[in-house]
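The complex appears here without one of its protein chains, the remainder shown in place.
Our next item is chain A:
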Amino acid sequence: MSIDIDTARRVAHLARIAVKEQDLPALAGELSGILSFMEQLNEVDVTGIEPMTSVTPMRLKRREDVVTDGGQPEKVLSNAPDAREGFFAVPKVME
(Lines give C-alpha, C1' and ligand atoms only; values in the text may rest on other atoms or scores of the structure.)
Protein backbone atom coordinates (compact mmCIF):
# COMPACT_ATOMS: atom_id res chain seq x y z
CA MET A 1 0.00 0.00 0.00
CA SER A 2 1.54 3.25 -1.13
CA ILE A 3 0.89 6.43 0.83
CA ASP A 4 0.30 9.55 -1.27
CA ILE A 5 0.93 13.12 -0.16
CA ASP A 6 -2.72 13.74 0.73
CA THR A 7 -2.80 10.66 2.96
CA ALA A 8 0.47 11.71 4.63
CA ARG A 9 -1.03 15.17 5.30
CA ARG A 10 -4.17 13.58 6.74
CA VAL A 11 -2.23 11.16 8.99
CA ALA A 12 -0.02 14.00 10.28
CA HIS A 13 -3.11 16.01 11.14
CA LEU A 14 -4.78 13.02 12.84
CA ALA A 15 -1.59 12.55 14.88
CA ARG A 16 -1.60 16.31 15.66
CA ILE A 17 1.94 16.75 14.39
CA ALA A 18 2.65 19.79 12.21
CA VAL A 19 4.51 18.72 9.05
CA LYS A 20 5.69 21.34 6.58
CA GLU A 21 4.20 21.02 3.08
CA GLN A 22 7.69 20.52 1.58
CA ASP A 23 8.37 17.63 3.98
CA LEU A 24 5.25 15.67 3.03
CA PRO A 25 6.71 13.79 0.00
CA ALA A 26 9.59 12.39 2.07
CA LEU A 27 7.19 11.44 4.87
CA ALA A 28 4.87 9.70 2.39
CA GLY A 29 7.86 7.74 1.07
CA GLU A 30 8.97 6.66 4.54
CA LEU A 31 5.50 5.60 5.59
CA SER A 32 5.07 3.65 2.34
CA GLY A 33 8.32 1.82 2.98
CA ILE A 34 7.29 0.81 6.49
CA LEU A 35 3.81 -0.23 5.41
CA SER A 36 5.11 -2.35 2.55
CA PHE A 37 7.29 -4.16 5.13
CA MET A 38 4.08 -4.90 7.03
CA GLU A 39 2.43 -6.30 3.91
CA GLN A 40 4.19 -9.60 4.70
CA LEU A 41 1.47 -10.18 7.28
CA ASN A 42 -0.94 -10.85 4.40
CA GLU A 43 0.89 -14.14 3.72
CA VAL A 44 -0.31 -15.57 7.03
CA ASP A 45 -3.50 -17.61 7.19
CA VAL A 46 -5.37 -16.10 10.13
CA THR A 47 -8.68 -17.82 9.49
CA GLY A 48 -10.48 -18.47 12.76
CA ILE A 49 -7.78 -16.81 14.90
CA GLU A 50 -8.95 -14.35 17.56
CA PRO A 51 -6.91 -11.14 17.78
CA MET A 52 -4.84 -11.19 20.96
CA THR A 53 -6.21 -8.91 23.65
CA SER A 54 -4.04 -9.96 26.59
CA VAL A 55 -0.65 -11.62 26.38
CA THR A 56 -0.99 -13.35 29.76
CA PRO A 57 -4.25 -15.11 30.53
CA MET A 58 -5.43 -13.04 33.46
CA ARG A 59 -8.73 -11.60 34.48
CA LEU A 60 -8.58 -7.87 34.77
CA LYS A 61 -8.44 -6.98 38.43
CA ARG A 62 -11.41 -5.42 40.18
CA ARG A 63 -11.30 -3.11 43.15
CA GLU A 64 -13.72 -1.27 45.39
CA ASP A 65 -15.15 1.81 43.68
CA VAL A 66 -13.75 4.24 46.21
CA VAL A 67 -11.52 7.30 46.06
CA THR A 68 -7.91 6.20 46.60
CA ASP A 69 -6.07 9.40 45.82
CA GLY A 70 -6.66 13.07 45.16
CA GLY A 71 -6.95 16.41 46.89
CA GLN A 72 -3.60 17.65 45.59
CA PRO A 73 -4.27 20.16 42.81
CA GLU A 74 -0.94 21.94 43.34
CA LYS A 75 1.00 18.75 42.63
CA VAL A 76 -1.18 17.95 39.62
CA LEU A 77 -0.56 21.41 38.18
CA SER A 78 3.10 21.73 39.21
CA ASN A 79 4.47 20.67 35.81
CA ALA A 80 1.96 22.54 33.63
CA PRO A 81 3.40 24.96 31.07
CA ASP A 82 0.53 27.32 31.96
CA ALA A 83 -1.70 26.93 35.03
CA ARG A 84 -3.95 29.60 36.52
CA GLU A 85 -6.31 29.65 39.49
CA GLY A 86 -6.21 25.92 39.95
CA PHE A 87 -6.73 25.05 36.27
CA PHE A 88 -4.65 24.09 33.22
CA ALA A 89 -4.73 27.05 30.85
CA VAL A 90 -4.98 26.58 27.07
CA PRO A 91 -5.59 28.89 24.11
CA LYS A 92 -9.16 29.78 23.28
CA VAL A 93 -11.03 26.63 22.22
CA MET A 94 -14.28 28.18 20.96
CA GLU A 95 -14.86 31.38 19.02
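Structural remarks
Quick note on the criterion: contacts are C-beta pairs under 8 Å (C-beta built on N, C-alpha and C of every residue); 3 or more make two chains touch, one makes a residue touch a chain; residues count from 1.
Here is the rule we go by: contacts and distances are computed from a predicted model.
Look at the chain that isn't drawn here: its UniProt entry, checked against "Electron transfer flavoprotein subunit beta", "Potassium-transporting ATPase potassium-binding subunit", "C-type cytochrome biogenesis protein CcsB" or "Glutamyl-tRNA(Gln) amidotransferase subunit A", names it "Glutamyl-tRNA(Gln) amidotransferase subunit A". Contacts to the hidden chain, counted on chain A, fall at residues 3, 7, 11-19, 27, 30-31, 33-35, 37-44, 46, 49-56, 58, 60-61, 63, 72, 75-76, 78-82, 88, 90-93.
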